[in-house]
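Working notes, beginning with the structure itself.
All protein chains but one are shown at their positions in the complex.
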Amino acid sequence: METLTLLALSFDALLNLSLLYLAWILLNCEDLLKAIVLFVAFGLLMALAWVRLDAPDVALAEAAIGAGLTGALLLTALAKLRVIETNKGTTQQLKQDSENFQTLHYMTPLALLLVAIGLGYVVFSMPPISAGLSNDVATNMGNSGVSHSVTAVLLNFRGYDTLLEMFVLLVSLLGVWSFGSTTSQHETTPGPVLDTLTRRLVPVLILVAAYLLWVGAHAPGGAFQAGSVLAAAGVLLLLMGWRPGGYLSTLPFRLILVAGPGLFAITAALLYLLKGQLLAFPVEYAGIIIFALETTATLSIAVILAALFLSEPPHSDKEHI
Amino acid sequence: MQAIYFLLALFLLLNLIAGMWRVLRGPTAADRMLAAQLFGTTAVAILLIVAQATGDPALRDVALVFALLAAVTAVAFVRRAWPDEDPRHDTD
Amino acid sequence: MYFYALIGVGLFSVGLYALINYAHLLRKILALNVMGSGIFLILIALAKRTGETQPDVVPHAMVITGIVVAVSATALALTLMLKLAAETGRAELSEKDRD
Partner (left out) sequence: MEVVFKEFPWVAVLILLPLLGGIVCFLFSGIAKFTGLMTVFFTALSVLGLGWQIFDNGVYRHAVGGWGAPLGIDLYADGLSLLMLAATAFVALGVSVYSAGYFERGYSTRFWPIWLFLLGALNALFLTADIFNLYVTLELMGLAAVALAGLAGGKNALTGAMRYLLATLLGSLVYLLGVALLYHGFGTVDITLLAQRAEASPVIWAAFGLIAAGLMLKTALFPLHFWLPPAHGSAPPPVSALLSALVVKASFYILLRLWLEIFGPLVSNTDVSTLFGLLGAAAILWGSVQALRQTRLKLMIAYSTVAQIGYLFLAFPLATAAGVAAWSAAMYLAFSHALAKAAMFLAAGNMLRFGGHDRISDLDRVVQRLPLAAAAFALAGMSIMGLPPSGGFIGKWLMLEVAIKQGRWEIVIVMILGGLLAAAYIFKVLGHTFTQAPSPHESKAVPASMEWSALLLAIAAVLLGFLAIPVLSLLNIGNPFGISEVTP
């Protein structure tokens, strides 16, 4: 047992120090591409940390969103930025990035060090044992309609947060669209290796997304994880040069975008009319309602995330004045 | 038995950190990304070992998502950052 | 698990430092993401203090919400950065227009 604790402890220590070191390097290195690659690696280590902290749901979300989609978003943004800089003749600026750093104030690091020490002290001053809301969650699980506690919190106990959060996703997409199109990426035809890889990978991603959605009712998984894995399939297709074209502005596509938040809000309104309470799922139907909400949410999340990756507004040529 | 699993996991983590050295050193972006991919593979292995050690099957799902998304990131890298290595290649 | 929470504090501070110190917008966006990860780490690490094997899952749900918010904000920020770069040629905020 002793060696086990020792091994676990050294594992944690190594993981933690690597996280901090990686964060420091990625934020302070000169080359932006290197920073992004390190950020992806950072996301992977974060996911390991979630696993060590018994948070597999968060690990799933981090693996799919934090390391996967954000990495793809960042890489694409950097590529577009370089195209812009080449066109504008400002490429030099990026290489001399380090010289453009603002003058380092002596006070800033010192003040931040004090803040960090203070926060560290506060963290240590917390009582060593605190049940939080775990007892309340355990007591009410039977009435939640699902048997996995994180899903119960996300979709039922704190379902109102999730409702608003779906609108956060939607609003960011509307914001991205309202800024108008940036330089569009014209993909070259993929080589045979990439082509085959995509053909194999996309169905697997869709299958895994469906599995995560279904498993969410009783084990780690759920709408956000499933939606992001599904979005990854879309991102893969976009990377291969597939473009939705005018399809983006059609009503059915828009309906999929708003289905998740819309159904959630309508359910909330209907339940208020029927039961006089917002989002109070009747216990006997809670499981089905949650599954319906999660399924539509998965679709919407996937399409919104993929559209965020594409970041081109529908009809950009017509509306852009 | 548990101890062996953890020893293995620790060893893999050390491997991962060795890989980090390559990410930091480069010298080309492709070296970094390959090393980061190695990260992904090693992380999958760590997850599977920890899943075995703790008996938590959910960690296998995490490993699965890891493996899949690592492939997507790799494709994103190839499609987005690769032309950067070759100045003659025109992205637009 | 206090160790993890401390590293969370560290990540928050490192991110804040980079956010203040560097001009390039992409780096600022990365810094905000690292800060977010630090906060999530504090939330989850301290949720282990239940005294039982099962951690408190409410912070887990909060962090999942936070991760989705973070990716939305990142996407919006990246698009805004690109639009700005297309206008000015630089992915930086010039010091001139600060009051």
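A, B and C label the chains in the order they appear, each numbered from 1.
The rule is simple: contacts are C-beta pairs under 8 Å (C-beta built on N, C-alpha and C of every residue); 3 or more make two chains touch, one makes a residue touch a chain.
This structure is a prediction, so every number in the text was calculated from the model and none was measured.
Shown chains touched by the hidden one, complex as a whole: A, C. Checked against the hidden chain, the listed residues A:E62, A:E165, A:E294 or A:E312 yield one contact partner: A:E165.
Of the residues in chain A, those that touch the hidden partner chain are 118-119, 121-122, 125-126, 130-133, 136-137, 140, 156-161, 164-165, 167-168, 170-172, 174-175, 177-180, 251, 254-255, 257-258, 261-262, 265-266, 268-269, 272-273, 276-281, 318-321. The set of chain C residues touching the chain not shown comprises 12, 19, 25, 28, 32, 35-36, 39, 42-43, 46-47, 49, 58-59, 62, 65-66, 69, 72-73, 76-77, 80-81, 83-84, 87-88, 93-94, 97-99.
Criterion: only the chains that are shown with their structure count from here on.
One simple way to say how far apart two chains are is to compare their mean CA positions; for chain A and chain B this gives 18 Å. The distance from the centre of chain A to the centre of chain C, each centre being the mean of the chain's C-alpha atoms, comes to 12 Å.
Among all residues of chain B, none touch two or more other chains.
Within the complex, the chain A residues that touch chain C are 12-13, 16, 19-20, 23-24, 26-28, 32, 35-36, 39, 42, 46, 49-50, 52-55, 57-58, 61-62, 65-66, 69-70, 73-74, 77-78, 80-81, 84-85, 88-90, 93, 97, 100-102, 104, 108-109, 112-113, 115-116, 119-120, 123-124, 126-134, 137, 149-150, 153-154, 157-158, 161-162, 165, 168-169, 171-173, 175-176, 179-180, 182-183, 224, 301, 305, 308-309, 311.
Across the complex, chain B meets chain A through its residues 2-3, 6-7, 9-10, 13-14, 16-17, 20, 23-24, 26, 29, 32-33, 36, 39-40, 43, 46-47, 50, 56-59, 61-62, 64-66, 68-73, 75-81, 83-84, 91-92.
Residues 1-18, 20-24, 26-27, 29-31, 33-34, 37, 40-42, 44-65, 67-76, 78-83, 85-86, 89-92, 95 of chain C are the ones that touch chain A when the two sit in their complex.
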